[in-house]
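A protein chain is absent from this complex, but the other protein chains hold their places.
Chain naming follows the written order as A, B and C, and within any one chain the residues start at number 1.
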Amino acid sequence: MKVIHEKTYEDLSRTASNIVMAKMYQNRRVNLALTAGSSPKGVYELMIPQMQGRDYLDNVYFYNFDEIPLKGKDLGITLRDMKNLLYDPAGVSDNHIVRLDEHTYPTQMQRIRDAGGLDLMLMGLGWDGHYCGNLPGTTKFADEIVTVSNEAVPGLAERIAKNHHINATDLTDYYITMGPKAVMETKELLLIINGKHKAEATRRLFNDPISEEFPATLLRLHPNFTVILDDDAASLL
Amino acid sequence: MKVIHEKTYEDLSRTASNIVMAKMYQNRRVNLALTAGSSPKGVYELMIPQMQGRDYLDNVYFYNFDEIPLKGKDLGITLRDMKNLLYDPAGVSDNHIVRLDEHTYPTQMQRIRDAGGLDLMLMGLGWDGHYCGNLPGTTKFADEIVTVSNEAVPGLAERIAKNHHINATDLTDYYITMGPKAVMETKELLLIINGKHKAEATRRLFNDPISEEFPATLLRLHPNFTVILDDDAASLL
Amino acid sequence: MKVIHEKTYEDLSRTASNIVMAKMYQNRRVNLALTAGSSPKGVYELMIPQMQGRDYLDNVYFYNFDEIPLKGKDLGITLRDMKNLLYDPAGVSDNHIVRLDEHTYPTQMQRIRDAGGLDLMLMGLGWDGHYCGNLPGTTKFADEIVTVSNEAVPGLAERIAKNHHINATDLTDYYITMGPKAVMETKELLLIINGKHKAEATRRLFNDPISEEFPATLLRLHPNFTVILDDDAASLL
Partner (left out) sequence: MKVIHEKTYEDLSRTASNIVMAKMYQNRRVNLALTAGSSPKGVYELMIPQMQGRDYLDNVYFYNFDEIPLKGKDLGITLRDMKNLLYDPAGVSDNHIVRLDEHTYPTQMQRIRDAGGLDLMLMGLGWDGHYCGNLPGTTKFADEIVTVSNEAVPGLAERIAKNHHINATDLTDYYITMGPKAVMETKELLLIINGKHKAEATRRLFNDPISEEFPATLLRLHPNFTVILDDDAASLL
């Protein structure tokens, strides 16, 4: 585990963008799984002008590691958000996006392995220790790519709806996520954590026993795991 | 996880020796952690004539991953057994053996990291799911290198004494082991399992939930983990 | 460069087979380019019983790095020899053989790159410093996969015919080879050299200036290059 402590969110975003961008410059296929959500906004703002119009990034493919399907919609919440946050402004074409969704999830693990595995996964940390869709009480360490019922955790559908500013009635009754085992197969894991509201989760990430009760504790066992923190997130360490 | 199913113990030993020997031929320092016990005897018998008198293996260093100290003895049980099984017949000199013992354990993790990390660990599997000294009830996933009281598990001192044909009174009151976190930092993990008496443990290794109750289940999460089984060990799969 | 000096051809073959076999045990596609000729016979004899009937080697693909087409024949000399030496006795099926021949050579480099590159190339050394089909006077360091006229070197067609016990009239007027640049793209290079008749070529390999006049000198610049020698080949060092 490498811990990178930056003073500010701007510094954290710069450092994370260095890592993600540098991973792209290869003379072979590169597979990146990038998080939606608010934490990476600063990272993507730095990346977008460095990606626009760059033919030399034709070797890079983008994966989502979770998805919340919406009734009657082609795009779930994660892919919709990723298109807004990064893919559309950066000019990533659809044939460079390898969708995880309600149609593809049963075969996605094999698809990832056949493509040579994921080179890098950029994740955020939830207050409850979740990463990807691995909330406490939903997945087990041994899970690869799974569906999780929105009733697995009390009030989950409402929480999802509120977080994403939609009506709970627009949700199907499950979401999809790469589970702990699938995440641990990734070659390099990068976790970014910013803000005072993440300070307690950060403390637990480093100090709690490694267990499914605070799922992100498992990541400490990955041989190539980097955490980037800002001062606020690190304030209880 | 790569599963290699061989018919016989001889085939298993050949394949394991291919992997261990091939790891040695580098133009840089190579750090190997090899298990004592009965499972690797066939592996070492194949390795010994391939190591004797080979100056080109001067770059290879040997680590033990656990140790049971003996009262008033310089060598604990593991190192004593490794010298008998491999180091002495293969001609490994003492300055190529990086000892984990009652004197070195507090700083051994740093010593491993400063040397560039372990390149390969060859392990066996216990009927109770233990690997190295990680018996159920003794270590936690988050442990690096730790001491374990011989009273951590009922009857443990007697079990150790019996397995190693010594008097329990010759034992100190603890043993030393690389814990799960230290093992997971190794670049490549190799587990060999042979014999009918390991069939049930093998079944649990692959099928049990990943938990400290059957410690070796954790190894399934390592991105570079190989299991070699013979027909007997695989008979319940 | 790692130099492995073994006393005998048997030891040399054992060590080379350790390296080639160990490369195969992966949980991903493995691409091997293996030489025909007499030097590797001992290696393949050790490998064959370790490959027969092993489903767990389904991830391994075999490439030839040169080919001498024969008029009116589906198989050229190299592929024919490789089938006899290794593929047929080891049970390698045709769909795990990625042929380089008069039909495929223009696109073979791209095919190799799309498959993730070659993981290992096992080569022999010619008395004139050639490796693959890179004879002095035929290819340039910058060449990828090329055809070479059998008139590029005086008497070449006759030499090929004699070496392979065929009539020169059965040859087409060119052969195909991976050139120096294509070889240098391989992740790991392994060169085996045995016998007194190779002693002078071995001396030049290590001591000559790096130039197209003794083509194998270039291999010294590969960051992951291993040479295995027996006593006879090393006798002039």
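Descriptive notes on the structure:
Quick note on the criterion: contacts are C-beta pairs under 8 Å (C-beta built on N, C-alpha and C of every residue); 3 or more make two chains touch, one makes a residue touch a chain.
Bear in mind the structure is a predicted one, so any value in this text is a computation, not a measurement.
Taking every chain of the complex into account, the absent chain touches A, B, C. Only one of the listed residues, C:45, C:128 or C:185, touches the absent chain: C:185. Listed residues B:28, B:71 or B:165: the one in touch with the omitted chain is B:28. Only one residue in the set C:85, C:148, C:218 or C:233 touches the chain that does not appear here, and it is C:218. Listed by residue number, the positions of chain A touching the unshown chain are 1-5, 11, 14-15, 17-19, 21-23, 25-27, 50, 55-56, 226.
Residues touching the missing chain, restricted to chain C, are 140-142, 180-181, 184-187, 209-211, 217-218, 220-223 (touch as defined at the top).
Within the complete assembly, residues 27-29, 113, 116-117 of chain B touch the chain that is not shown.
Here is the rule we use: only the chains that are shown with their structure count from here on.
The angle of the rotation carrying chain A onto chain C, fitted on C-alpha atoms and rounded to the nearest 5, is 180°. Here the spacing of chain A and chain B, counted between their Cα centres, is 35 Å.
In this assembly, the C-alpha centroid of chain A lies 44 Å from the C-alpha centroid of chain C. Chain C has residues 27 in contact with two or more other chains.
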